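Let me begin by handing over the structure; questions about it come next.
Only one protein chain is missing from this complex, and each of the others stays in its spot.
Chain lettering (A and B) follows the sequence in which the chains are written, and residue indices restart at 1 in each chain.
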């Protein structure tokens, strides 16, 4: 079960939290083929001044979609995931230039996920 | 020195922060054999609506215990750590079904820990 941690401007969070949640989740279902009820997200709304972006002065409110998941997906699958997240967020008016996605991978043994299997 | 980052419902944090801190720390001492004074934890209390859980609708307030540590422990040791965390949190009334533990590993060279050794 991938864990999604989303840093985003508090104003955007307040306005579109449900839509953003579903947009990212749908992208995972479509490209990683996870079960549809496998949503596990934390939003971390940031206040003005808590994020510093210098590479893109005129677009300071970057959304960061941190994905933590087991090392099992091909590069092609990862790229498809990023692309689908961008498409789905784009439908909400969030531009690809305002999104960052870092992925961190670990092993199956690196999770306790609510039950010992 | 493992770094522990704990996402949890703000209400639970306010009610049991000391006990939760000790429960997780004791599990590390018992299973990783870290020094007793080696506690390094950050709590990130979340507000209602900042966490989205779909796999377990009736238990929305998951606690996530992120562990970042050097790659040096066996799978058996990791499983023992998870188990002991669950036992210790269980004594506080926190059910195993409400806990998630992702582990991220790095190397010895990937830390500056308050001093250059």
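Just so it is clear, a residue touches a chain if its C-beta (ideal position, glycine included) is under 8 Å from a C-beta of that chain, and two chains touch if they have at least 3 such contacts.
Only a predicted model underlies this, so the values are computations on that prediction, with no experimental measurement involved.
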- Of A:15, A:36, A:79 or A:92, which one is in contact with the hidden chain? A:79
- Spell out, residue by residue, where the missing chain touches subunit A. 7, 44, 46, 49-56, 62, 64, 75, 78-79, 82-83, 85-86, 96-105
- Message: For subunit B, which positions touch the chain that isn't shown here?
- Response: 1, 3, 17, 21, 25, 35, 37-45, 68, 104, 106, 109-116
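Following the convention adopted for this analysis, only the chains that are shown with their structure count from here on.
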- Message: What's the distance between the Cα centroids of subunit A and subunit B, rounded to whole Å?
- Response: 22
